[in-house]
Structure formats: C-alpha cells, structure tokens
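Heads up, the thing below is written out as structure tokens.
The complex is shown incomplete by one protein chain, all other protein chains being positioned as in the whole.
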Amino acid sequence: MKIDRRCFLSLVIGGAVGTTLTPVPWKLTDDIAIWTQNWSWTPEPEDGPSKFVKSVCTQCSGGCGIIARTIGNRAIKIEGQPDHPVNNGSLCPKAISATQHLYGPSRIQGPMKRAGERGQGKWEKISWDEAISTVTEKLAELRTRGKPHSVACISDTDRNSVAYLLDRFLRAYGSPNFIRTPSSADAQELALYLSFGRQGTIGYDFKQSDFILSFGCALMDGCDAAGQMMSAFGDMDKKTRLVQIEARLSDTAAKASQWVAAKPGTETDLALGLGHVMVRDGLYDKAFIDSHGFAFEDREDEAGNAYPGYRSLVRDYSPEKVAKTTGLPEKTIESLARAFARARRPVAVTGFSNPAAASVNQALAVFALNALAGNFQKPGGVFVIDEPDYLSWTEMKIDKTASAGNQQARIDGAGTKRFAHTRYLPNRLPEAINSSQGDSPVQALLVAGGNPLYTLADPQSAKKAFEKIPFIVSFSTFMDETAEQADLLLPHPHFLECYQDVPTPAGMAKTVISLARPVVKPVYDTRHTGDVIIETAKNLGGFIENAFPWKNHEDFLKKTLSDQWETLEKQGYWTDDSSRDNSLEKLFRTSSQRFEFLPRAGFETQGSENPKSKVQTVSLPGDVNELPLVLVPYSTIRISGGAVANTPFMTKTVDANVIAQQDVFVEINPETASEYGLSQGDKATLKTPAGNAKVRVNLFEGIMPGLVAMPAGLGRTGFSDYIAGKGVNVYGLIAPAADPASGLNAAWGARAAIGKA
Amino acid sequence: MAQQPQHTKTKRYGMVIDLDKCTGCGACMVACYAENNVPFRQDDSDKMRSLNWIRVMKVDNGKAFPDTEVCYIPMPCMQCDGQHMQGHSPCVSVCPAVATDYDYPTGIVSQIYTRCFGCRYCMAACPYHARKFNWWDPKWPADMEKYLNPDVSARMRGVVEKCSFCYHRYQKARDKAYVEGRDELHEDEYQTACTQACPTNAITFGDLYNPEHAVHSLSRSKNAFRLLERLNTNPKVYYLSSKSWVRRVADNYLEGENPEQVAKARKAAATH
Amino acid sequence: MSTQSDNQTAAAGNRSSGWVVFVFFMIGLVASIISGWVAFPELLYSTKQQPIDFNHQVHLEQMGGQCNSCHFFREDGSFSGSPTLEECKSCHMYPMTGNENEQKFIDEYVNQDKEVPWLIYAEQPPCVFFSHAAHVKGADMQCATCHGDIGHSTSLREYQENRITGYSRDIWGKSMLRLGEPDHGGRHQKMNDCAECHLKETGSKGDCFQCHK
Partner (left out) sequence: MTTPAIPEGVKRCSTRQFTLWLAVVGAVLLWGVYAMFLIWYKGLNQTGMNDAYGFALWIWADLAVIALGGGAFFSGFLTYIIGKKELKSIINYAVIIGFICYSSALLILALDIGQPLRGWFIFWHANVHSMLTEVAFCLSCYFAVLTIEFIPLVLENPKLDRIPFLHHLSHNMHEVMAVFAATGVFLSFFHQGSLGGVAGVLYGRPFAFREGLLIWPWTFFLFTWSAAAVGPCFTMLVTWLTEKITQKKLVRPEAFELLAKISGWMLLTYMIAKIADTWYWAAVTAPARGFSLMEFYSNNPIYGIWILIAELVICGIVPALILITPKWRENKNLLVTAAILAVLGVCINRWVMVLQVMAAPLLPFQDWYMYMPTWQEVATTILPVAYGAILISLAYRYLPVFPHEKELNPGQ
C-alpha cells in the first residue's frame, strides 16, 4: 500500500464533501452575517421604564418648558412641555438636542487647574477642596491687600439665584464689578427705564395681537424669542399681520405677511417716519397721550428752557425724507403707518433677539409707536414686567473693607456720570483693562456663564485684556472660549443635572418663573456655582460668611422661594396672572409719572445743548470708498450665536451653502456679487476695519444689494472638534461702536470689502 | 391560541405639512435625529453623505430683490403607496433581499437594517432622495451613547436607512392599547417625533382613511398637493401652500402647463 | 516531472491503490461529518453560569402562582422583563430563608446596590421589537408556550452563547440549520420560527416592521 499525494488529495476532497453535509459552512455563513448585524461597536441602548420629567431649558434666556424622557439614569430625549406658558410645547432645535451637550465631548468633567501656558489646553485635575481653597486664598489675599474692588464677575444674567448670590457675594466681599454680558436686550431695558422709569423686561402679547411690526427682530431665527414666537406663530390665523423690517429675507421675514427691506441701521428713521405719518394724519391714541404722555408736544422746563416734543421731532421725518434714508418707497412708509395705526391690536417690537446691536434711540422710537397706538398693558400690546423679586432676602451686614470697595467706581464705567443709567458696559471692560497703565484694574475675574471671550463685541481685544488679568476662574459647564483662557475651572453642572430658577423671559407678557431640575444624576464631577459661592463665602469667614446662612444652593432656593417652591416642584413653573395690575395709573415711574416720548433722563445724561438734533444714529467707522459694502450679522436658529454653542445635531441641519467643511458662506445679492466678479461658492476675502476673514460666497436674491450677511455663532475655538473651527465669528469683524446715549455697543454692522481669494 | 387581535383594520398613516407655517427652524430634523439615533459627524456639510430622515429644503421663487420669497419644504420619506396604490412603491419593488417592504396595516414603508446588504438600488429608485446610506460606522463621542433611544436600533455602516414615520411609536401605542384592552389608537397616541417637535404645528399626522383624524380633511383641501405627483408614486406626505409658485416647484411642468389643470386632469383620469 | 510517471501508474489501474484512495476519501468524509455535527456545535457555543441560581418554583409558590407578579406589564404597555434590584429588594432587603443563593444575592447585589447581570435565555437582538403585550394580552398566549415551563424549575440551566453572533442558543432556530431541538420545552425564537407560527395562527408571516425596529 502506497500513500501518495493522491491519497492526501482524496482525504481533502472527502473532507470537503463531508463538510458540505454538515452545518459548518451553512451555519458559519449565517452566523457571520448575524455577526455583522450585532457588531460590538454598534451600540445597543439599554431599555427600561421610561419616565418623563418636567423642567426648563436654560441654554438661552428664552426659558422654554421642556419634558425630558429618561430611562434609568439616562436622559434620552427633550420634548416641549405643552402646557408651559412660555412656549406651549414649542422648542427650538437647541433645546431638543440638549442631551448632546449633556453627554458630549464639550463638557468639563471635573475641577481643573491650568498646567501649561494660558490657552494651551493643558489641564491638571484637582479636587473640589483644592479648587475652592485656591479661589478663597486668592480672594482673601486681594482683600488683605485692600483691593477687593479689583475682583470682577461676569455672568450672562443678573436675574437668577446664581446671579443674585454672585452679586451678594461681591457686595459682601467689596466689589461693585458685577457685569452682565451684552445682548440685544441691553438698549431695550435702558430705554424702558428711561421712558417708563422701570427696571425690567418688556412683554409682547403676540398671541392676541393682530399686527406685529418687528424692527429687525430675529423672532423666529434667533434664540430667546423662538420658543414664544413660534408657538404664537403656530396659532396665528391668516388675518394676523406680521411685518418684518429687515434688509435680508430672514426666516422671520419669509414667514411675515410683509417684508419691508429697509437699509440696515435706518430702523430709527423708519420708526420716526411712521410716527410722522401717524401724527400728521392724527392716527394716534389722543386719550392715552393726553393723560399719560410726556414730551409729545414741545415743552418748557422750570427754568424756561424750551424743549421740542415728539411732534416737532418727527416733523423732520417726512416719508419723502425717510424714503431716501431707508431706501423704501414713500408709498410703503405711508401705507405701513396707516396699517399699523388702523390695526385693532398693533404692537411694534425691537431689541428682542436682534442679531445686530441697536441703539437706545431705536428702542425709544419704537416705544413711541406703541405709545401712539396706545397699546400699553392691553391685550395684544406691550406689557412691562418688573425685575423678579421672588427671591426673598435676608439683610446682610458688610465690613469696612467691603464698603470701601463697593464705593469704588465700576471698572467698565457703567453708572458714572457719563453713562448714569446704564447698568453694565461689558464691551468697555476690555478697553478699560487694555488702556490701564501697570497692573490690570481687574486682578481676579470670576466668569459664571456668558462666555465673554466669544460674546463680547471685540473678542480679540477682550482676549488681550484677559491676558492681563492674573487670575481667571471659569464656572463654565463646557470648555468654551473663555474657559480655554482660564486658570481654574470649576465646572457647573449641565442644566439637566441641577436645580436652577428661571425668571420671566424677555418678551413674555406675564410673570412666569420656571424651575430647571435634575433630570439625571450628574454625569461628571461638577458642582453648582451657587454651592461654590456659598462655600467660598464660608471659607472667607466674618461678615461674608454671615451673609450666606444657607447650606447650599438648593437650600437657598427652597428657603427664598418658600411659597413658590412647591408649585415649582410640582408644575415646573409658577405664573402670576391674578396679581397683575393692568391699569396705566401706576405704570409710569418716570419723574413725570408719564410715558416720556423724549425721556428727560436721557437728555440729562447726554447733556445735549441742542436737543433738536439729538436723534443720533450710529454711523459706522471706515472709508466708504475703500470699504464700499456693509457687513451685517444674521441669526439662524440652527446655529447658536450666544455663550453656549450649537449642538452637533444643529450643525448637521445647516445647509451646505451656509457652512461647507471649515468655510462659512456670506450671502450676497447676485447683482453685487457680479460687480466684484464673484460667483456661487467662490472663495473670497472679506475685509472690515476690525479684520479680514476667509469666506465663501452664497448668492441670494433675498438680500439687499450692497450688503454682505454672515451668520452669527461660528468661528468658535472651544467646545469640541464637532463645533470648533467652522467659519469665523462675525462679531469679531464688527468693531464696537458706542451708542452716545448709553455707552452700549450699537454697531449694527461694519463697512466691508470683498474680493475673490 | 386566540385569534389575532382586531388591530389589523387597514390604516393609511400620512402627513400634512403646512408650508405657510414652516419657518425652516430644523426642529423636526433635530427631533428626528434624537428620536431615531441618527448619527452625526465632525463635518456633516457634505449633504449627499449626511444621514437625515427628514430634510428641510429651502427654495425660492427666483425673483430679484425685494420680490424674493422663500419657502421651506420638509421632506421625510414620502411613504409612497406606489403606482396603483398597492404598496408597489418605487423602492420596495426593487430591493433584491426584501429589506424594505410595504406594511399593509399602516401603509408605512419599512427598512430593515439587518437585512439590508447595502446594494443601494432603493436609493437609485427613490425620486425624493429619502433614503440614506451609512457610509461610515456611526460614532458617538464622549458619553453620547447614553442618550440613545432603545426603541430604535442603531445602524451599522454599509446599510440604507430612512424615515419610518416613527413606527416604534406606533408599536408602543399599540402595546399600551393591548394592555388597556383597546383595539383602536387615539389620534394623539401615535404621532411622529417631527410632528410633535414642530414648534409652529406645521406638521399634522394621522390616518388618512380616518375621517376623524385631521389629516383626512387637510389632505383633501384646496391647497393640498404632493411632491412629484406626476411620477405616480402616490406619496402619503401632503403639503399645503397658499402660494402658487410653491406648488409649481413641487413638480415638473412643461411650458404652458399649469399645476391646477394637471391635477384636475389626473383626478379625472383616476376616477375613470 | 515525477508526477508524470505517478499518473501513468495510476492510469494503469493499480487496484489496491484505488482502494487506498477511496479509503482516504471516506476517512475525510466521515471525519468531517462527525466533527461538523458533533464537535462544531460544542465549539461554537460558550457556556456561562447565571450569577445566581434562581429557583422559579419557590418564587412562583410564594407569589401566588402568577408569572406576572414579577414579570409584569408597565402602564405604558411595555413589558418589565427580569425584575430589577429594586423590585427584588422589596422582599429580599434582608435574608428571609437562609438559602445560600439568597445570601449571595444580598451580599453581592443588595448590599452593593448592583443590578444582577442575569443572562436572558430569550434575549432578542437589538433589531427586534418583540411585543409581549400583543402575544400575552392580544393573543392570550401562555408564557410557557414560548419559554417552556421555566416557572416550575428549581434551578437555572446554563446559558449558552454563540461565540460569533452573541446570540443565546435558545433563540437559535430554523434558519440555515438548527443544531438540535429546544431543550427548554418552549420554542425557538429565530425569525423563521416566529414567521412559521404567525403564518399558522394569523395566515400571514407579518410585515417586517411588525417585529423589527
């Protein structure tokens, strides 16, 4: 018997034939296919009983009610809370995708101190004890050196419990430098104070109004307004008119019954022009003006000085003249004024989620239209909501150091003689620091939200100023642009992980206080900023410690909200319908006890000799010949322009002619584009007095020739790779321009030039 | 064993989207991503490779400033009934491995990711580009896997996916009905994630066969139309618009044809 | 080349050599058949022990003979599946019987606040939506029909897991080739098994979305 190659071959063939008669090949084929259906790297979400928790979104100041679906300790999805008075179930994409920020790579996962150079991104994990004692030591040292006023605090709000605790802390410690980051509400609130004499917010009864005249408000394109406005728009019948005044066909303009494309920066003129027609034709509420108006007619003060009134002021704003300024047909101005005046419940809106900064005068001019319509505190009209007072305080005593510190002038210059009524001037802070000789006037900066290095008007000079501040603490939840430049990170939990009170959002016509509450247990080693302040105060001891008799933030909330806590816990919000006083009698707290068309307070601060010429418009710096175009920012609800960046989901929704790879597209009218030899998709260089940017071109018929529009919210460096590095920050290209009346930034755009790259 | 419960009465779930109300905010898209575990990428700007079960298209009337008008058109899967209203939708009939079928009880076109082997014939067949391919393995950075919805399975690379009209919500509603001993679902019990999320209530969802559901009358209203109706795909997603130019860009017309007449002729032909 | 002469020898017809070739063929055939039918199934599955040897019989008696005392429907229509630690704790916060498994449960899970990692015999893959409500409430089926009479078992069987797919051997099924009959007295639960039963009971295998997600 010879065993040769053929035997071996037969063995193999026999084996192969046999194998086909077994399950092996067939089962393996099947199982390998099943393996591709159950790849271990494809996640399999764990199931369990679903729970629905009511809370409120705090990612912008809109204050929308949400319902979070959870499974176990996982937040699965955010949906609108249908019965919430602010948004009635409507939510913007950011609220819906909040879980992405909760679990995303943007989170700061625990307290850290800087390990390398500033901004290098090197961090060392530390314990909370070490973190808090570092802050305490630094603050104690500055106090011993008698420089408590060199501590400043920046926050995105001055109206919730954390803001109050911070403010209280600063006062007990001895610093007047609590600063709120800028927003379009600044000028609006100042105008409210000047003409109504009240500190608070303005509410619009959109749901009942039949004519909404919006002066460039990103009602449905921007944060803050979207929840309220989209819910109102959803309910609107076809008879309600929404008129959008804006040079670009925004989404709000697209949905409006009428799009009035006035040149940007001429809103004040248009408002006065509309006022002109109404006054000229007697289309205004005479009864209201007679009993509650001030400075409608020319007047004299006690000293016998003559001051012109609103009537004389608008005389200069004839439709013919305003048509020239605004670029609108006279006919449009006339008919718009008449339509507004004849509507039953008209309301004029400005300073509510505007993408561009607006002047106080613009706000006053629009208030005047509402006054002419006599729609204050009436259904479908304008309501004044006072600053929240739901947090009941205990009195506190402060020591001498503190009281000396508190009496120092604010570093940002707010409240000084020049800007007597302005509360915060965040945009002047960088200048104040950069222009100081020697040490920075700010020796320690606490940043509790607001992400100033992104949201300030001139981020480059803000960054330069921050470099001079020796000690920066960020309480940010995310590795935002400001946290990147900080020395110490004390991360605040995500809003789905903690309690937070939310006061009445701007635009709401009634008081609504909501409570955000822990939907899931904290994912990372974070601590509530309120807790950190209380603990720091305790560490500092003495009067400061005594000013904070609470265990922690939650304890503080429960105690100060005593009456409303239960309602808030149960319902998620608390609203005050009954106690609202809609009478006009006590509405005005100006010195005249009336609505001041041309506020005395305003003139006094401006110290104008010739009040007639006082309606100054903010002109843009730069040479018109060199920079023939105008760059204007625009909001889109798919990109977040504020402190907290958009989520990756939101970026995903953005069209390829807005962002493509790293590039942002600017919108240009095809007519303008052809003048500069630009076609769709071209790479171009955009030049403004503040700097240059590489952009791409998107031709859009819906934008006024001569303009270049860029979306706000891009050009971030912080957060995560999913967000950073796309496009440029449009506000970095728009140098701040101070509103002479307030010192606030009122740069509505920037002169610009564009050329093929 | 007892008989199959009486949930089998045929329904025809459909959607009516009021374009006059759609602000293009993208809430529907984001809600859909969150509900259906749609992955995302660092750079998702290549829209032809970006997973979307509903896309909001921006269209304009082509007129010069300031007569320009813009309309947003949200496009989920149209859940076509097919040429003869028998479930012969363009994609279902071409799938070689029965990875997609027409669910007769609801009229919803399914997509089974574990059956799909990624030939992409269905994508070639779909005139709406509603079908999307998983070009990459999905990746959820940091702790993002925690927010994934267990009601919808995560997809792997190499398969096609598309809008399911949130069929899992139908399943869950049915389960609840079973437990409560009910046969029928209420209109509000089964709503898609996009419908629920739409902040201006532009989207209405329900059973087109059921006269008590809002979609029944809305889909029959004067301003109702569907996209590419002339292809005879018979979509179950209807649109409403008061603007005639919007209607014109929703389908193809030869010179001299007008949408109303063509629609009328179609209806007449259908009744014959 | 040397093969040439070999071939020629073979071609000449050496009888015994032909037999040798055939014998080798048969060896290959039989060996592969045996290893394919006997060894392969053993290799394909890994065997795992349940974390705790649970006694269904005892619990069934204590809980009034009802499966749904522990495996119940939630209000939203979903099925609870295996009880959570919280649910077990409502009785077993402290030892009740002195049984060693109970002690282990309390020591390792209750006291450490850890969920028990039960191995679910009938665990369906993530692409499957299985409605207990439709079967139990809608079609009035008994648990044992699919799961076998696990309720009267005093001990948990070992759990077998397919090394390639990660499937439990219990759902293993008819598709391609099944490797043995179910030994738990219930039914296989792979898709073809579901379809077969649906076809018999409802006249249709059902549409894809009925069971897939």
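In this document, chain identifiers A, B and C correspond to the written order of the chains, with residue numbering beginning at 1 in each.
Criterion: contacts are C-beta pairs under 8 Å (C-beta built on N, C-alpha and C of every residue); 3 or more make two chains touch, one makes a residue touch a chain.
This structure is a prediction, so every number in the text was calculated from the model and none was measured.
J.: Based on the whole complex, identify which of B:H129, B:R182 or B:K243 touches the chain you can't see.
T.: Counting the whole complex, the residue in contact with the absent chain is B:H129.
J.: Hey, which chain A residues sit against the chain that's not shown?
T.: 29, 32-33, 35-36
J.: I need the residue numbers on chain B that touch the omitted chain, in ascending order.
T.: Where chain B meets the chain not shown: residues 46, 48-49, 57, 59, 83, 90, 93-99, 115-129, 131-137, 156-160, 227-228, 230-233, 248-255, 257, 262.
Just so it is clear, only the chains that are shown with their structure count from here on.
J.: Which two chains does the highest number of contacting C-beta pairs join?
T.: Result: the chain pair A-B has the most contacts.
J.: Please identify the chain with the largest separation between its CA centroid and the CA centroid of chain C.
T.: Between chain C and every other chain, the largest centroid distance is to A.
J.: Just to be sure I understand: the centre of a chain is the mean of its C-alpha atoms, right? Then which chain's centre is nearest the mean of all of them?
T.: Centroid comparison flags A as closest.
J.: In whole angstrom, how far does the Cα centroid of chain B sit from the Cα centroid of chain C?
T.: Each chain's C-alpha centroid was found; their separation is 37 Å.
J.: So the centre of each chain is just the mean of its C-alpha atoms; given that, what is the distance between chain A and chain C in Å?
T.: 56
J.: Could you list which residues of chain A touch at least two other chains?
T.: If we look for residues of chain A contacting two or more partner chains, we find 37, 44-45, 48.
J.: Enumerate the residues of chain B that touch no fewer than two other chains.
T.: 114, 153-154
J.: What residues of chain C sit close enough to touch chain B in their complex?
T.: Interface residues on chain C, with respect to chain B: 73, 75-78, 125-127, 129, 131, 133-134, 137-141, 145, 201-202, 207-210, 212-213.
J.: Mind listing the chain C positions that touch chain A in their complex?
T.: My answer: residues 3, 6, 10, 16-17, 20-22, 24-33, 35-37, 40-41, 44, 74, 76, 78, 80, 84, 125-127, 162, 164-167, 175-177, 179.
J.: Which part of chain A faces chain C closely enough to touch in the complex?
T.: Result: residues 1-8, 10-19, 21-24, 26-32, 34-35, 37-38, 40, 44-45, 48-50 of chain A touch chain C.
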